[in-house]
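Only one protein chain is missing; all other protein chains are in place.
The chains carry the letters A, B and C, assigned in the order they are written, with residues numbered from 1 in each.
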Amino acid sequence: MINGLKKLGFGVVGLGRIGRIHAEIIKFKIDEAKLVAVCDISKELATSVAGKFGVKAFTNYDEMLKDPEIDAVVIATPTFLHKDMIIKALENKKHVFVEKPITVTSSEAKEVVAAVRRYSMKLQVGYMRRFDYAYKNAKKIIDEGKIGKPITFISIARDPGAPPGWAADPKLSGGIFLDMLSHDFDMARWLMSSEVVEVYVIGGNYIYEEIKAKGDLDVVSINFKFSSGAQGIIHGSRKSAFGYDLRTEVLGTEGTVYVGSNIDNMFSCGLKEGIMYQGIPWFERRFYDAYVEELKHFINAVLKDEEPLITAEDGLKVVQIAEACWKSVKEGKPISISY
Amino acid sequence: MINGLKKLGFGVVGLGRIGRIHAEIIKFKIDEAKLVAVCDISKELATSVAGKFGVKAFTNYDEMLKDPEIDAVVIATPTFLHKDMIIKALENKKHVFVEKPITVTSSEAKEVVAAVRRYSMKLQVGYMRRFDYAYKNAKKIIDEGKIGKPITFISIARDPGAPPGWAADPKLSGGIFLDMLSHDFDMARWLMSSEVVEVYVIGGNYIYEEIKAKGDLDVVSINFKFSSGAQGIIHGSRKSAFGYDLRTEVLGTEGTVYVGSNIDNMFSCGLKEGIMYQGIPWFERRFYDAYVEELKHFINAVLKDEEPLITAEDGLKVVQIAEACWKSVKEGKPISISY
Amino acid sequence: MINGLKKLGFGVVGLGRIGRIHAEIIKFKIDEAKLVAVCDISKELATSVAGKFGVKAFTNYDEMLKDPEIDAVVIATPTFLHKDMIIKALENKKHVFVEKPITVTSSEAKEVVAAVRRYSMKLQVGYMRRFDYAYKNAKKIIDEGKIGKPITFISIARDPGAPPGWAADPKLSGGIFLDMLSHDFDMARWLMSSEVVEVYVIGGNYIYEEIKAKGDLDVVSINFKFSSGAQGIIHGSRKSAFGYDLRTEVLGTEGTVYVGSNIDNMFSCGLKEGIMYQGIPWFERRFYDAYVEELKHFINAVLKDEEPLITAEDGLKVVQIAEACWKSVKEGKPISISY
Partner (left out) sequence: MINGLKKLGFGVVGLGRIGRIHAEIIKFKIDEAKLVAVCDISKELATSVAGKFGVKAFTNYDEMLKDPEIDAVVIATPTFLHKDMIIKALENKKHVFVEKPITVTSSEAKEVVAAVRRYSMKLQVGYMRRFDYAYKNAKKIIDEGKIGKPITFISIARDPGAPPGWAADPKLSGGIFLDMLSHDFDMARWLMSSEVVEVYVIGGNYIYEEIKAKGDLDVVSINFKFSSGAQGIIHGSRKSAFGYDLRTEVLGTEGTVYVGSNIDNMFSCGLKEGIMYQGIPWFERRFYDAYVEELKHFINAVLKDEEPLITAEDGLKVVQIAEACWKSVKEGKPISISY
């Protein structure tokens, strides 16, 4: 499966912003990986990216999957395409790194889980925060027991603006709970080492007409319970006026860990009006190192035949949580989740 | 009603920590006020405080109310005593500044509201955050429209430790939602200029056995809705390992205001392990100026025959919210509030 | 010397901003002190302040000194008046709390030192930072050896604007090195437990014409050496556009302590342009508690017949340093200081 140079051959499908980041990282940053091909339905995009990296260009995913040099694929297409693309890859004996979220629906995700098992391949979902130094610090400190028993998880996630294109359509992306806040639910499960078993949501449309028109929400407040008995709160907004505002904290019986900030403390300017800071950089820069680390981890898992840190089952669970959130919005009450 | 020196004569009843602060402020910090007497069921406490300030000592509240030099009382006794003491004061034509919360139950609070109207006296409830410079800044900026339409209120309130004595008994204090978090609900109503119309609570006992034994909770997560359609989140904990952790933020369509911090940025020490900060000072110091300002405001309202900023009706409403929180805990579902 | 109530009787002379703060603190905040009289050459000011506090008013300092109820004086007049007023007080067997700096010149300060010894009275200079919690933390941590050997002291002191009136005239105030930065030199000596033995100054006039006209400087950078071999840096500016900017740090071989900040982290507002903080509050508020503590310390020193923390000798030494700074400016070279 591994070529002579012990490098894992990769094909990347979906060459939007995040797909190109993955391609660049595979090409340049990881010794054990080799970028073999890129694929996009836009021939222009596929050709230009392939040219830049000196690799093969495909516009037909099925054809790329036949390439024997490719051991694994990175799927960075819109979410609604994930399920079929994952299963095809598995059928072609390609390992799969799939951008978050794994699928739009839990029934799709369950198909994926079954396929991963059936073909005995590796699949990792791209919740890169698990590989960010600050979140990893939090995990380490919590797991070492330094903050005692973790009793509340709080995460605030605010984007600078509305998502572009297909992601604004909850039928294609899963909407705010899945497309945006599944990062926070993944963190919740991981940092607390516990499952989310009930959610209650207050959500609304306050800002973007286009989001409302598609049936998605732009601001949501989620209260939830963990199987451990701990409490959870997530607040998400598709807008933060000054830019990205992303903060997570875990309260324990003996301490509190804080991850993230609303300000970049590397620069400020004090004028008559006060001292002005800027928000933190948008995710390509804030999380670039985490994008590298998550792929290194995946490659290592494949090469050593180990379970990746974020499996298809993990991917499934956050889809189930997101579905429970939507149900809570519709029914106006807390919704239990059974996995 | 005002003596020749145009000073409002005050009697302070309840000489615990906060009662003594009020007495000191009236004695020393406000030109328009005169401390006439202090009262406590502990003769020793009453005598010592009266001696310190050179004023009369009472152990019997009814007797103090007969003192013609007294125009107004500050009631700083345990909450369960508030209702009767307020009504007696009003009957004796004394204006009332009552520590928060106004009463333990909404039926008591309604009696108080009726009595205030009946006797045409002034009553102010001691939600001092409304007089703190930082919260006032937030209010001003929100009301000026600088952050656009306010769409989410979030407050995190964590005390350094369990409340002492009677306050740990929810029958006497109203429990965590009233004794502790009514500050946050008062802020919610005030900053958002909107009523809380529905609450959903996840609460539990994680830390203090004595709190559990009394039937109170020690950590709660509250999701709520405003009449404006905005969302609210309050997280309260009776413990924060490093001390007081109190932060409020309001997200608007065009900006976000942040009040409070977990760290005191005036001192830090960097050693091999990292750079260590301390938490912010406990309320006597963090809010001392606000305690002064709230009494100045009350005195001004009395002297000018104006409505105080925080009325008995305001006091009633947060009791109603707290009762709805308790109901949500018991029934495990969102509870609507009708005022 | 102490009256029956064991209260130290005080007269306050000089009723500007800081004089009124001292009077208020003596009147209201310290059990062991009694405000007996206030004195100012302005009859109007003396009368109004005396009326507010219910104490005697004097316009003639010599007369006030004859008052047998007065055990100690607080001298808060312009610096150029200090020497004579201190010595008269000592002659009249009054203890002296004198606002910083002790005198304008070192020859005056030496007269004061001699007089304090001759009359065996107590004298304390008002370098209140020594009583501020943050600086005290720093002192404690340094003295405990937690940062190892202290090797560099750095202090940045920037005022919001030019000093008013007499303080802008270096002949009356000692100028920027004494009137403003003697706080920092006092901190340097105290935190480092070492004497300043050489200074080199770069100073100039960049901002205020009126300061230049009087022969003072508005921005200075000072490099200095301690007798311990440690290094020191002080930067002072009479202007900081957004307000008070006051920060001190001590680098040690094993750690660094930081005191102060340019921002008040209790409030911020994030709009499209960024997140805006305000500067820290001006000294009346930042250091109010320290003003209380320094007077408590002085009173305690008198009552217990102990040496105050900041003696006339301490006051003299910072005047000597300031004089060396002026000499360095004039000669353009490093100046050694011998005490």
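Things to note:
Going forward, contacts are C-beta pairs under 8 Å (C-beta built on N, C-alpha and C of every residue); 3 or more make two chains touch, one makes a residue touch a chain.
Because the structure is a prediction, the values reported are computed rather than measured.
Set against the missing chain, the residues B:Phe28, B:Phe80 or B:Phe242 yield one that touches it, B:Phe242.
From the options A:Phe267, A:Trp282 or A:Tyr339, the residue with contact to the chain not on display is A:Phe267. The residue from B:Thr79, B:Thr152, B:Gln231 or B:Gln278 that touches the chain not shown here is B:Gln278. Across C:Ile41, C:Ala162, C:Ile202 or C:Leu303, the residue that sits in touch with the chain not pictured is C:Ile202. Panel shows chain A; residues 24, 27-29, 31, 52, 133-134, 137-138, 141, 146-147, 254-261, 263, 265-272, 275, 280, 285, 289 of it touch the chain omitted from the view.
Annotation for chain B: contacts to the undisplayed chain at residues 240-242, 245, 262-263, 268, 270-279. Seen across the whole complex, the unshown chain contacts chain C at 147-149, 151-152, 154, 156, 158, 200-204, 206-207, 219-225, 229-233, 235, 237, 239-242, 245, 251-256, 258, 262, 332-334.
Going forward, only the chains that are shown with their structure count from here on.
Chain A and chain C, compared by their mean Cα positions, are separated by 57 Å. If you average the CA atoms of chain A and of chain B, the two centres end up 42 Å from each other.
Chain C has residues 263, 268, 270-272, 275 in contact with two or more other chains.
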